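This structure is in structure tokens; I'll ask about it shortly.
Chains shown are a subset, placed as in the full complex.
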Amino acid sequence: MKLGFIGFGPQAKENIIPCCQLISGVEIAGICEKDAHRRRQAQERFRLDCGYSDYRQMIDDLHPDAVIAACYPDDHYEIARFCLDRSIPVFVEKPPAPSSRHLEELITLARRKRTTTGVGMNFRFAAVSTRLKALASGQLSSISLRHYCNKPTDPFWNYASTLRSFLHAQTIHSLDFLIDLCGPVDELAVFGGDEASVIDMTVMVTFANGQHASLITANTSPHFVFDFDAVCSDGRHISSSALWHMGVTEVGKVYANEEEKRWSEHWAPSPLDSGYQRSGYAGQMAEFLAAVEEGRESRISFASVAETYRCLDQIESQVAGRRYIPKPAMHSLTREAV
Amino acid sequence: MKLGFIGFGPQAKENIIPCCQLISGVEIAGICEKDAHRRRQAQERFRLDCGYSDYRQMIDDLHPDAVIAACYPDDHYEIARFCLDRSIPVFVEKPPAPSSRHLEELITLARRKRTTTGVGMNFRFAAVSTRLKALASGQLSSISLRHYCNKPTDPFWNYASTLRSFLHAQTIHSLDFLIDLCGPVDELAVFGGDEASVIDMTVMVTFANGQHASLITANTSPHFVFDFDAVCSDGRHISSSALWHMGVTEVGKVYANEEEKRWSEHWAPSPLDSGYQRSGYAGQMAEFLAAVEEGRESRISFASVAETYRCLDQIESQVAGRRYIPKPAMHSLTREAV
């Protein structure tokens, strides 16, 4: 399968392209990159005859079986439109589009063209996500997810606000992880918010199936943190830390030394575990390329992130709404409800 | 100081009385216990001449300098009234009273009698709580607290509902811990709730000072869990697990190997740490007895838990309110706010 890549930044270089290289039959046909230095890097590393700075030309020249882009959100939107117009399967890093409106347009186009699409939602495929789904199956009651990071603290990716930059760069992952686990969202309430460059908020998500989640997120933490605790109604408690550790413990189960209390089962990958399975990058690329090959919609299609975008919008509007109102409407009403 | 104890159940036997024994000058003058077997146990263990089954008689006989009770909430209320009427300092295990109304009555009485009171809020004095307060000082933005346990799943302590049993047995601790840290509560919203014997809820707390907290709690977990993550606006992240581990990490700090990223500082007590400092029981009893000696109000007075009770009532009424309403008022209004 001939692949054309657009963008040779760190994410493409370290995760997306290496994962594609691990998949059988993949040919890195061309890499398009506007920056001359990076373009030369890409050419040398993959011994490509020719480097492109215009993706349109690359696509016209190479006729790739699929296009894979890791750029800015507005580029993603344009590239996706260009590819879908030509019925070329396209995968874009997150965020796939700068707004819900743009995303909806792409979803409609992809449906009309019956063309495979994909978005870089690697957390859905992380080793701990797969295990969580199996272990919580049908019994999940609630989940608390801590997603801390240290950026953005300024607007980037051509977004007008730090808040939207944060939502589309960070929250998109944790929210999508929750929606992938629990399904469509019924209600959403934001606590905390942003102040100057500091974002610190808890998003309470109630799902249509009755489950609820607390998404606790901030841009003030030195490292990337992605930890969760899931509570099952049958007395199973599943926790995870850093996509690396998992713990499971059950009411009434008999553990080592014939004891029931204070024991749990823990999982961790091998010290020698390398590659991209654990972080979900391998699974995400494998799913997209398999979908291209089988001519079907991928599990990470543009359509599959519509609900995530809808919720990101809700968060943004709740926070933005609160920013100008001394006492938020929601809260004073809450008080009456009490 | 002559102490009269009421109730010789596990909490008195394993935590309250041993902590008092560690304090200089304390005399275990008498132990009152209705159960004949336990009464004999108490007499033998402390080589007491006489065992009491009626606390009134014990108090009249021994004229203790303070009374310490670990019974049921309605007993606590009665005992406290009896002691306060006689201006005898009194400490009761949590919950100090079966309802806010009862508690208010005791607070008024204690004020009128200018008598020292105390409640068993040991988490305020836990080793990790003390460190959290020092480390987050003035900069706390939000805190997420996971408080999981496996009981109650049925009404107990003469309460009419499992929910109130759970709130007064478990949530009282975690909520009080948050209020002790952040001060008076401005708003409170409950997500999830109870269904049959399963309680699984997240309580979002907004404090008057603008900080917010997520209290994530359930009765479905095999073990007692008490873990938190605190986010500071200056880029400090403080986490803790099991009242045993603490982690602190700061944006921009230079750690070992001259690195800034992916390092943090961790604290754990000595393997040989024993006694009651870590869990806060020692601190709680020391504070009460010091207050008695100095004739002052204790930091764990009945009045000091009034805000906690007010919030427990709010949680109860929100959950109870939702139980009969298909779509909760708060939520539909939230939607409008969006």
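Per-chain numbering from 1; labels A and B assigned in written order.
What we mean here is this: a residue touches a chain if its C-beta (ideal position, glycine included) is under 8 Å from a C-beta of that chain, and two chains touch if they have at least 3 such contacts.
Because the structure is predicted, anything quoted here is derived from the model rather than measured.
The complex in this file is a homo-oligomer whose displayed part has 2 chains and whose full count of copies is 4.
Definition applied: only the chains that are shown with their structure count from here on.
Distance between subunit A and subunit B, defined via averaged C-alpha coordinates, is recorded as 40 Å.
Those residues of subunit A whose C-beta lies close enough to touch subunit B in the complex are 141-142, 144, 146, 148, 150, 187-189, 191-192, 195, 198, 200-202, 204, 206, 212, 214, 216, 218, 220-223, 225, 227, 229, 231-235, 237, 249-253, 260-262, 264, 314, 317-318, 321, 328-331, 333-338.
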